[in-house]
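With one protein chain removed, the remaining protein chains of the complex are shown where they sit.
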Amino acid sequence: MKTVVIGSTGYGGVELIRLLENHPQARIGALVSSSQPREPLKAVYPHLSHMEETLEELDPDRLCEAGDVVFFATPPGVSSQWAPRFAERGKVCIDLSGDFRLTDDAYRRWYGREPASADWLERAVYGLSEWYAEQIRSATLISNPGCYPTASLLALIPLLRERAIDPDTIVIDAKSGVSGAGRGLKLNALFCEVNENLRPYRVDAHQHTPEIERYASEAWGRPVRVTFIPHLVPMNRGILITLTARAAEGWTRRRLEEMYRGIYQSAPFVRIRSENDWPGTKQVQGSNYCDLAVHLDERTGRVIVMSVIDNLVKGAAGQAVQNLNLRMGWDETAGLEGLPLYP
Amino acid sequence: MKTVVIGSTGYGGVELIRLLENHPQARIGALVSSSQPREPLKAVYPHLSHMEETLEELDPDRLCEAGDVVFFATPPGVSSQWAPRFAERGKVCIDLSGDFRLTDDAYRRWYGREPASADWLERAVYGLSEWYAEQIRSATLISNPGCYPTASLLALIPLLRERAIDPDTIVIDAKSGVSGAGRGLKLNALFCEVNENLRPYRVDAHQHTPEIERYASEAWGRPVRVTFIPHLVPMNRGILITLTARAAEGWTRRRLEEMYRGIYQSAPFVRIRSENDWPGTKQVQGSNYCDLAVHLDERTGRVIVMSVIDNLVKGAAGQAVQNLNLRMGWDETAGLEGLPLYP
Amino acid sequence: MKTVVIGSTGYGGVELIRLLENHPQARIGALVSSSQPREPLKAVYPHLSHMEETLEELDPDRLCEAGDVVFFATPPGVSSQWAPRFAERGKVCIDLSGDFRLTDDAYRRWYGREPASADWLERAVYGLSEWYAEQIRSATLISNPGCYPTASLLALIPLLRERAIDPDTIVIDAKSGVSGAGRGLKLNALFCEVNENLRPYRVDAHQHTPEIERYASEAWGRPVRVTFIPHLVPMNRGILITLTARAAEGWTRRRLEEMYRGIYQSAPFVRIRSENDWPGTKQVQGSNYCDLAVHLDERTGRVIVMSVIDNLVKGAAGQAVQNLNLRMGWDETAGLEGLPLYP
Partner (left out) sequence: MKTVVIGSTGYGGVELIRLLENHPQARIGALVSSSQPREPLKAVYPHLSHMEETLEELDPDRLCEAGDVVFFATPPGVSSQWAPRFAERGKVCIDLSGDFRLTDDAYRRWYGREPASADWLERAVYGLSEWYAEQIRSATLISNPGCYPTASLLALIPLLRERAIDPDTIVIDAKSGVSGAGRGLKLNALFCEVNENLRPYRVDAHQHTPEIERYASEAWGRPVRVTFIPHLVPMNRGILITLTARAAEGWTRRRLEEMYRGIYQSAPFVRIRSENDWPGTKQVQGSNYCDLAVHLDERTGRVIVMSVIDNLVKGAAGQAVQNLNLRMGWDETAGLEGLPLYP
């Protein structure tokens, strides 16, 4: 089965290449880069200097021949235009951008752009693999979740569905490595500005906020709002979210842990940690795992949940491959079995 | 004026040496190290290879001759025994450890040790310079605050005193560089374990929690409890705390900012940042500043405050020198005027 | 085919586990840890929290049943005692330590310990896969090279064999990430000591010096001495060696590059970089590649060669698996096909 990657030169795109090259069934049919078409891949990424692929332009006819699945690892505003064209020609599209994750109003407000067509916004399936597998298996257009929403919702949906917390008290303190910001040239992404530094950014303004709220609301049954505060951490990869909310009556730490274990017992990539065993981001580095730990602070009556992922794997390319596996009926873990790289 | 540093070889101690060497009035009279007595300072710290001081044993008679102010940069359980002896001989003691920060019950519970004598626990003055300057000016024993409490309380006390938040809803998500953990040999402090890693630790168990609560309660007038969650960040220096709480009625972002500006207008080391100008830890690196930014998330009705310090300066040795200045009647900023080291 | 890993809890051991878990033919039969026997693996390495293996004691009878290949990822002095016992019972031994890399005299001098038995020192085959494949294919005891010698010799052997340099002028300036120092508790390995620091260590005293000289001498035909200067770099993984030597007459940069390309044309893990395309350590991170670049400084008549590897992969566990593949007659790249993790 051949695949096409559009947006091959960003960090999400090159992570897709790493995972697809390692996949037992999928092959790379074409690599597209609008910014550097006709460049050899290895000129852009010398760590792939043994590979002979050349980057291509976004030519739909050519690409429809080159593969049956099209990944978009593109900035906002690209897949909203292009994915429908491929989907209408029978291609499965897996979009790693945010173009199909929000309702049109919310997209307009938070992304400051025109949304995709209402029809395809409707048809797109949210690719949070552990919760939407059924719909993913038959989807034409899979809207892969954002990195923060993946880590947040895997922690939050169980709490909301099981009525374990008061939904008006949710605070998500999120911390991310720098690769989440992409490979663009920005002052704030320079080594000297990031190294030995920790800083908040886009507080109360991050476009992943409404994405988390949309699917949290779906889990709760009524609108849920969260305080979402992202921070940039001096490391390449990894997201840790620290979620707090007032516990509902009758919950203990043990019951919370058992609840998570029960819900994710057949999820191959979610690992529930034991009491006082807090996850670090390095423990999932390079892998598709999401590690969750839960605690009940009895002094304050608050549930505390930690959730860690590799933002480029479970938070982007890995979950995209997991969704490919679900869609194709392959083993959900195909190509994703690698252990975390440690240290 | 001569000073004595007990615990000279930890990171707090060596930072004291840096600041005292730069001080216009204070001089170093003796450097004590129980672990490496009689070693030349430069053998322990080659960055001081031009200095000829030798580390000494903790000999009270000798030290009482060597200086009039005694700093303790020691592990728990040392100053509780020794500071009273120096204080009783007329020395001003400034304790950077936690031995005099809690009531005896709280100390027993959170430190798991026997507390200092009730008498001296009573007489010790809490050294949060901006709020306890009056008492510090005449104190014999100054109990310098912990690093997290310094960053947290400078953000929190104004909110509580001004009734700007609901005190039952306080969550403090705290992030620290690694130097806060000291120079001891621990697996979790190895470079390979910390680098490219972000992890929570001592969740619901950190001994700075009751210290924050004690002085938050004092500001509010009744007991206040906080959810306090510390994280370890792959950097040497710096603390960022992210505080959230439900806003009281009638507050706007602008009013919150003005409130902070008013309260700290004559505090030389507190800088209030403007709207959407979030502080990063590097912006105070090596300096005694605490930078504060406040926001009101109108969607959720929550106040968000960021507070950054250098954990070894304002969070330890710098505030100790600031307290020395207050106690001696010197300019509060003496020896602390250096700009942050950037980048 | 089942394998045994002795020394499972060091960084070399846990990297072997990562690679063996990903191997199409090899399986893990037993994991030995003398320091933490009977501990669950996941208690030592939470990034493997989904694995159920338990660490074992070094019990030869039990281990001889558990596997047919025994890896030693142990400190000096362990395999010299134990590997012969396994080898004599018909097991293939692959030793990642330095116990079988030197002659007995050199071992005594540079390691300060008693060497292995003369008989087994003789029978051990040096596991530099690209140069000793023939002997490895039938070896009983494979002495896997050190990390620095691997990077150095892949650069140096061609120069010496082809008489491209004056062997009296070799300087190897070597730089390594911190994982090469292992997981032991040492002051110099603490995050705060390493981060934002670059320092030389064991100058003129590193035990990899005689190892490089032994096999350099073999390539040249007569004794060769090198100036070898190791440095510690604030990063987890990666080695870069910068080799300089006076060029012999008649060599050009182009001829040097072609020489390397010719020699390594069928070596799957050696990649020759083009003119002015200098390799960075991250470009091989997590992979078994060695990237080489060569330059002729015409102003000074010196050859400059850069060589980068991941010290835990090609410099340790990866080359051990490569040697396993050669020894078993499997595809040389089995289990080692993963692309570098970038960024």
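Order of writing sets the labels: A, B and C. Residues in every chain begin at 1.
Methods note: a residue touches a chain if its C-beta (ideal position, glycine included) is under 8 Å from a C-beta of that chain, and two chains touch if they have at least 3 such contacts.
Please read all numbers here as calculations on a predicted model, not as lab measurements.
Contacts of the undrawn chain with the visible chains, over the full complex, involve A, B, C.
When the whole complex is considered, the residue among B:P75, B:G301 or B:P340 that touches the unshown chain is B:P340.
Of the listed residues B:Y11, B:Y132 or B:W251, the one in contact with the hidden chain in the full complex is B:Y11. For subunit C, the residues touching the absent chain in the complete assembly are 169, 171, 173, 175, 177, 192-193, 195-201, 203-204, 225-227, 229, 231, 233-238, 240, 242, 244, 276, 278-282, 285, 295, 297, 299-300, 302, 304, 306, 343.
Listed here are the subunit B residues that touch the chain not shown: 11, 14, 17-18, 21-22, 45-50, 179, 195-196, 236-237, 271, 273, 277, 279-280, 282-286, 289, 291, 337-343. Panel shows subunit A; residues 11, 178-179, 183, 185-187, 189-196, 234-236 of it touch the chain omitted from the view.
Here is the rule we go by: only the chains that are shown with their structure count from here on.
Each chain gets one centre point, the mean of its Cα atoms, and the points for subunit B and subunit C are 46 Å apart. In whole angstrom, the spacing between the mean C-alpha positions of subunit A and subunit B is 38. With centres defined as mean CA coordinates, subunit C is found 36 Å away from subunit A. Residue positions of subunit A with contacts to 2 or more other chains are 195-196, 236-237, 279-280, 282, 285, 343.
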